[in-house]
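Can you keep this structure in mind? I'll have questions shortly.
Note that one protein chain is taken out, while the other chains of the complex remain in position.
Here the chain labels run A, B and C in written order, and each chain numbers its own residues starting at 1.
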Amino acid sequence: MGSNRTLSADSAVYARRESEVRSYCRHYAMEFDTAAGSVVRDSVGREYIDFLAGAGALNYGHNDPDMADALVAHIRRGGIAHGLDLHTSAKSAFLESFERLVLVPRGMTHRVQFTGPTGTNGVEAALKLARKVTGRRNVVAFTNGFHGVSAGALAATGNRHHRLGGAVSLPDVTRLPYDGYLDGLDSAALLERLLADGSSGVDAPAAVLLESVQGEGGLTAASPQWLRRIAGIAREHSAALILDDVQAGCGRTGSFLSTDPIGVTPDLIVLSKSISGFGLPMAIVLIAPEWDAWSPGEHNGTFRGNAHAFVTARVALEKFWSDDGLGSDVARRSALVRERLERIATTVPGARVKGRGMMQGVDVGYGGLAAEVCRRAGEHGLIVETSGASDEVVKVLAPLTTPDALLARGLDILEEAANASIRTSVAL
Amino acid sequence: MGSNRTLSADSAVYARRESEVRSYCRHYAMEFDTAAGSVVRDSVGREYIDFLAGAGALNYGHNDPDMADALVAHIRRGGIAHGLDLHTSAKSAFLESFERLVLVPRGMTHRVQFTGPTGTNGVEAALKLARKVTGRRNVVAFTNGFHGVSAGALAATGNRHHRLGGAVSLPDVTRLPYDGYLDGLDSAALLERLLADGSSGVDAPAAVLLESVQGEGGLTAASPQWLRRIAGIAREHSAALILDDVQAGCGRTGSFLSTDPIGVTPDLIVLSKSISGFGLPMAIVLIAPEWDAWSPGEHNGTFRGNAHAFVTARVALEKFWSDDGLGSDVARRSALVRERLERIATTVPGARVKGRGMMQGVDVGYGGLAAEVCRRAGEHGLIVETSGASDEVVKVLAPLTTPDALLARGLDILEEAANASIRTSVAL
Amino acid sequence: MGSNRTLSADSAVYARRESEVRSYCRHYAMEFDTAAGSVVRDSVGREYIDFLAGAGALNYGHNDPDMADALVAHIRRGGIAHGLDLHTSAKSAFLESFERLVLVPRGMTHRVQFTGPTGTNGVEAALKLARKVTGRRNVVAFTNGFHGVSAGALAATGNRHHRLGGAVSLPDVTRLPYDGYLDGLDSAALLERLLADGSSGVDAPAAVLLESVQGEGGLTAASPQWLRRIAGIAREHSAALILDDVQAGCGRTGSFLSTDPIGVTPDLIVLSKSISGFGLPMAIVLIAPEWDAWSPGEHNGTFRGNAHAFVTARVALEKFWSDDGLGSDVARRSALVRERLERIATTVPGARVKGRGMMQGVDVGYGGLAAEVCRRAGEHGLIVETSGASDEVVKVLAPLTTPDALLARGLDILEEAANASIRTSVAL
Partner (left out) sequence: MGSNRTLSADSAVYARRESEVRSYCRHYAMEFDTAAGSVVRDSVGREYIDFLAGAGALNYGHNDPDMADALVAHIRRGGIAHGLDLHTSAKSAFLESFERLVLVPRGMTHRVQFTGPTGTNGVEAALKLARKVTGRRNVVAFTNGFHGVSAGALAATGNRHHRLGGAVSLPDVTRLPYDGYLDGLDSAALLERLLADGSSGVDAPAAVLLESVQGEGGLTAASPQWLRRIAGIAREHSAALILDDVQAGCGRTGSFLSTDPIGVTPDLIVLSKSISGFGLPMAIVLIAPEWDAWSPGEHNGTFRGNAHAFVTARVALEKFWSDDGLGSDVARRSALVRERLERIATTVPGARVKGRGMMQGVDVGYGGLAAEVCRRAGEHGLIVETSGASDEVVKVLAPLTTPDALLARGLDILEEAANASIRTSVAL
């Protein structure tokens, strides 16, 4: 994380006035100005292909013209921007589209909670609700899970760097190995045993919280079998199954919900990042009716009615989820990414490709090498970042809408950067 | 909270698909559509004067035309919407304005942390940082304080309704009486004694967290003397003084920071709600340099680079804080509100006016009466809400920019609603 | 605490092999060997008057001959020594005496729980039971309270030295000022207000835990009025009133329970220290029947059936609590102690006498002076210790059975030590 992939930029005001907490800008110190689709431009006019995509918040790329038009029209007609949890025309329209295009086709009776517009707030809400309904405290979470950094969500997050950031008490979470964490270990069987055993020391959980692909934790994808077993165990013990689909949802793996092809319907599902479609702050929790035990206002927040986001979110649903077009695009592009990453992996001893859909990457073994690959890519106009406990995975998180040719061009740059990094590291 | 001040509206989709957690819309069930300044319009064209102002997020009213123009221009030129914590031209411009108009004039060396775009996330960040720097766990917070509903912030929040929402552990907070909580009790002296006494059972705190006016807790305003004493005690014990200025800041009490006239400079200051000026999600923490001990990315979040908000926030600063115009407007309007509320208070046995600046209200003694006043006001075209432990305060939170005549009209409606409610309750 | 009042002794094995945690022996480094009544002898035959009395575990002095005879007879006849919680003849006999001499005369329907044989374990049990019955987590405890050092009890203990000993989480306790903690502060009124206020941030408590005289916290005695008000508030909020009578009970203040003359019957009462009469480990919790919701074995412990202690405990009850003799002795001796301590107090600027019954002391203002007084007393054959947040109180905790003349002799030594200490400190 310490390397400085600076390419240019007058960033004096940041040095003077922004907190030490700033992070990505230490890798890409140029000042970004405009963007369209999968390309961003900096203040001096240079262009970059974007394989970071707002850390998954820009699944449809930057500044989609239809969303932009709708948003400008909303502003120009004096549409309400901020509505708390009052009824607004923008919210009704979003809800109706969401019902029609997401819930009904899946036979989901879930309701929608608009939380504070961040994934971590959605996770906090889901955990609170599961605890309220069950009257239990304990929550099962998994190694390498990432669920946000407010205290309730942070307790479920695995990353030590974030966990240590503040001496905060992080109680009431039982940590279990994620699928495939250790050779020979069947963590679903372990969970089953721990919950059946009255002396295991693992108290009955309010919820089991998981991602189907661990976006920040190193792109590990759980197997469908494992997910189904975990879902069954949760159900058997009357615990909520909470899917944190903040990064893997909204089409990132090809389907709107990452669990669509798996045959599991979680009790609570947290969506954020790309739900607004335009990168605007928004988060929702889908709640199966039998879990919807909130009393009015019990979990609140000022910005839970961000109407601008509702406008673009509705357009995103209408434009991209009325048919299977995006799904087949993602399937084709995922295969392209997989193929090229496999090729890169063959050049790095011990490397392997991880993830699924449009969240794949190469585990190159250690963070230093991954950072070097990203640094070189940046020098050649590709923005790409790492993932994993030691930042050891070079992670391709391109917009789902990236044209095939542009995607290929970005992968070319990445491959060249990987080859150059390997050559250098071998030469050393 | 249970009363239903419904005036109209087709809200079928809400009943079908929105979680039971919805709250304000149970009081105002109409569907809002457009808004300008201090007036909002519903879907069937009726107008309402807005004395709720996005719960304090709309200090400059709805859809300020200069902000709207700047935002549309930003969108039209393809300005980046979502930038994580990368450098963007929108962010630099905001930072420079903020430095020039807020920090430099106050001689503040503070740095700015862009957190997840909610007040609660800012509070979480501030608490974590104070705990990290001091290596202590305990935080002193006050009765009736409201700091948000994610677990770390919720621990510091007083409200039982929110605290109970989820059986969450809420550790590491010592609760002290706020200024004026109990006759004869000097809570600053109590804090001083507790921290000096090695056997008090109150561990050395990482921080003292407070609002200068308790926006949700019933509009109690702390005295300048008390705030200065608390600040001195915090300093003496090397604890951070954290000002939660989410509701009282950004001009709500007349000055940009609510502590400006008091002569206290907190170590950490959380701003949100009206910081973007347009109601868009944004939150920042101002951090005195000696407290800025974050390591890169230690507290992160996807939406901490909401460039749309940066654009409007910059316009808000330039437009409203380049001179003293707004300050004197607020002083004049506050006096008007005070005068009218005092008149209302005389008609309700035991009532009293609370708060300062443009966050004042009448404590009418119990929640039922306050709700009735708001309900009647709503019927006559005024949106107004309650505050306090039992929702016993009718709270006037009009935009700071409300023209005097419109403000008076809203207060007329409020007074008439109060009179009618009293007549009815007396008649019973 | 750092001073070393060593008078002699071969303590090589302690230096070699006992942990740094050893404490009292740093003040009195001689090796004690035998004892009778209020006099102890060291290994080289020197005698000391004992004003420490096993920190309150030896209310009837050392080696009471009747208890010793009964214990030897028990051993000689092969009486069971260790009985878990099985029925044993020694336990039945104790229970019957306790019922007849303690419970029935007070009209108490309480039941007896035999916990692990330490006061802290009794407190742990009481807190657990109150939380189980109420389903609440929070416990109200007071400044300067001392309730033991296992984690559950430690959370309620005020002393910072003990609280910091281990970075242990100490959650779920609300700390309130004890009676008289701060001039002008009515802490019963504060508790009443906090519990009535739905936004105070103080959650409904499972229990209010207190001592009637704070033995370790500086010998502060609560007023009867305050105790009655706190009891009333606890009852009104369905919280258990837990009396920690570990040090103040068993006659220390004149009556068997310290609350006897006050007209308060706590729901749960913890007794330990002098309950066995002979200094043997034993602890019990008295539980009002409506609070006795334990399931079998839910709180257990290997040594909860220490039959030796039951034997001596029965003799103690029969011998000392069949009539009012001890009560009037304590009244007379308390007055003697009070008179002499008042005289000492007049010689120390700012000093004052604290406590009641046979737990009184002089607050001499700071720990250094109190330690010096004790050190000098030790040199002249009096064992006496300090109490309070800064060890600022010289504490007379003589056996209740100390003959008046011996008590006077001890007080002579104490007075002389005080005078000499003052002379020295003035001379400096």
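Criterion: contacts are C-beta pairs under 8 Å (C-beta built on N, C-alpha and C of every residue); 3 or more make two chains touch, one makes a residue touch a chain.
Here the structure is a predicted model, which means the values were calculated and not measured.
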item	value
Touch partners, limited to displayed chains, of the chain removed from view	A, B, C
Touching residue (missing chain; options A:M30, A:V123 or A:A141)	A:A141
Residue touching the undisplayed chain, where the options are C:S92, C:T346 or C:T424	C:S92
Touch residues of subunit A, complete complex, unshown partner	141-145, 156-161, 163-164, 169, 171-175, 177, 181-182, 184-186, 189-190, 193-194, 197-203, 217-218, 388-390
Interface with the undisplayed chain - residues on subunit B	169, 171
Positions on subunit C contacted by the hidden chain, ascending	1, 9, 11, 13-14, 16-26, 28-36, 40, 43, 52, 54-58, 62-63, 68, 71-72, 75-89, 92, 95-96, 98-99, 103, 111-114, 116-121, 124-125, 127-129, 131-132, 135-137, 148-155, 161-162, 164-169, 171-172, 206, 246, 272-273, 278-281, 285, 287, 292-303, 306, 308
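Keep in mind that, in the parts below, only the chains that are shown with their structure count from here on.
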item	value
Label of the chain whose CA centroid is most distant from the centroid of subunit B	C
Core chain by centroid distance, with centroids computed from Cα atoms only	B
For subunit B, residues that touch 2 or more chains besides their own	161, 164, 169, 171-172
